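I am attaching a structure below and will ask some questions about it afterwards.
Note that this complex is displayed minus one protein chain, with the remaining chains in position.
The letters A, B and C name the chains in turn, as written, and every chain counts its residues from 1.
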Amino acid sequence: MTRFQPKNPDYRAIATDTFEQQRAMKTLGISIARLEPGEVDLAMDYSLDLTQQHGFIHAGVITAALDSTCGIATFTLMPAGAGILTVEFKTNLLAPARGERFAFRATVVKSGRTLTVCEARAYAAHDGVETLIATMSGTLMALPGREGARKDRALAPV
Amino acid sequence: MTRFQPKNPDYRAIATDTFEQQRAMKTLGISIARLEPGEVDLAMDYSLDLTQQHGFIHAGVITAALDSTCGIATFTLMPAGAGILTVEFKTNLLAPARGERFAFRATVVKSGRTLTVCEARAYAAHDGVETLIATMSGTLMALPGREGARKDRALAPV
Amino acid sequence: MTRFQPKNPDYRAIATDTFEQQRAMKTLGISIARLEPGEVDLAMDYSLDLTQQHGFIHAGVITAALDSTCGIATFTLMPAGAGILTVEFKTNLLAPARGERFAFRATVVKSGRTLTVCEARAYAAHDGVETLIATMSGTLMALPGREGARKDRALAPV
Partner (left out) sequence: MTRFQPKNPDYRAIATDTFEQQRAMKTLGISIARLEPGEVDLAMDYSLDLTQQHGFIHAGVITAALDSTCGIATFTLMPAGAGILTVEFKTNLLAPARGERFAFRATVVKSGRTLTVCEARAYAAHDGVETLIATMSGTLMALPGREGARKDRALAPV
């Protein structure tokens, strides 16, 4: 249960479908762990292919997962036919992304007619201990019906 | 020629080597296009494996490239033996990441004893036209000699 | 001369008028030093009333000036009747705000139909030397004609 009421009764199918169309998520090995209105968790296993120079997961990969988490959480609250795009986000990195498995948890802070503000946190599970490794705050924009369907507008917020 | 004087005469070899140890960059198909003290350009070709739901490059992939560009630019100004880590960054997305090829250009704004502030921009080349698609401003932290070499501190800014 | 074409021929009078309606700017002693389409400079003298615990100007005051600079720069490019609001900004603080006089310079990076991205820098003049002390990157939103005139929407981006 979340405090948000989805506008689209099919939110679950459509949000899941949108995530699955993100081929970058497949490439990075990221999947949906939980999906509620306004709240989405993603999960990712450690992979050497995603590391920086010290063998930890690259901050950009962590950010990609956090961005998708926020995007899908925002998407669950959109009316039917609407698209969304990311306007901006900030990531703070708190600890090395060291672990066997990673969790990314987004919560919508405010869902407006045009803009949504979303916050997300990344956690690393290492030897059975979960550590907060990064935070994100981001802004996303709704593209109403007809416009949301126009592919060429889809990621052009300004 | 840039306005920065590198502290480490081997900055080019060491910065290049650090970049090549980032396996995530290889996975994402990102390479160094230009490297000067405090200024680094990276390049990436379009790949369907890196896309979001509309076939454009995922904002997280763009951010990963911008973060590495800032990281390597910061690294060129470090003294010998020092490591660096990303503290935070903000990305603004201005236009869809649509194109055949992408460029990421970082410039150090201020290089301090402990913290460096760096700005970077991402451009998409599409049908021969280059478009600014994203901006980043970020903070990076130097880890002095011995500490920089300690792998377990490497990405833990706080 | 700037690279932007104002949509409203009266941009100068209207942007100046909007600035002068910001009573906080008067309280902080901030004034317009230069105003061109998409580019605005503000100026402020040092005042003990605006300081933090070490006698330098408070980071929040620097940010207030940077935000207004971006706001007015964005405003110069709006069509007649439109309002604007700040969606978000990030400030990086590079050096102490120590000096007799301060300059705040904003440049619009991209002016879109709905969103504008703007960057600004703050400089301190101290003993005849100008130092970069802070950077801002921000997002602003246009409120079209009728809506822009509705006071109650004026600062509610989401």
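To be clear about the criterion, a residue touches a chain if its C-beta (ideal position, glycine included) is under 8 Å from a C-beta of that chain, and two chains touch if they have at least 3 such contacts.
Quick caveat: nothing in here was measured; it's all calculated off a predicted structure.
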item	value
Residue in contact with the excluded chain [from B:64, B:117 or B:133]	B:117
Residues in chain A touching the chain absent from view	90, 92, 94-95, 109-110, 112, 117, 119, 132, 135, 137, 139
Positions on chain C contacted by the hidden chain, ascending	18-19, 21-27, 48-61, 63-68, 85-98, 151-152, 154-158
Missing-partner contacts on chain B, residue numbers	87-88, 90, 110-117, 139, 141, 156-158
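The rule we apply is simple: only the chains that are shown with their structure count from here on.
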item	value
Chain A-chain B separation of Cα centroids, rounded to whole Å	22
Averaged-CA centre spacing for the pair chain C and chain A, given as whole angstrom	31
Contacts with 2+ other chains: residues of chain A	87-88, 90, 156-158
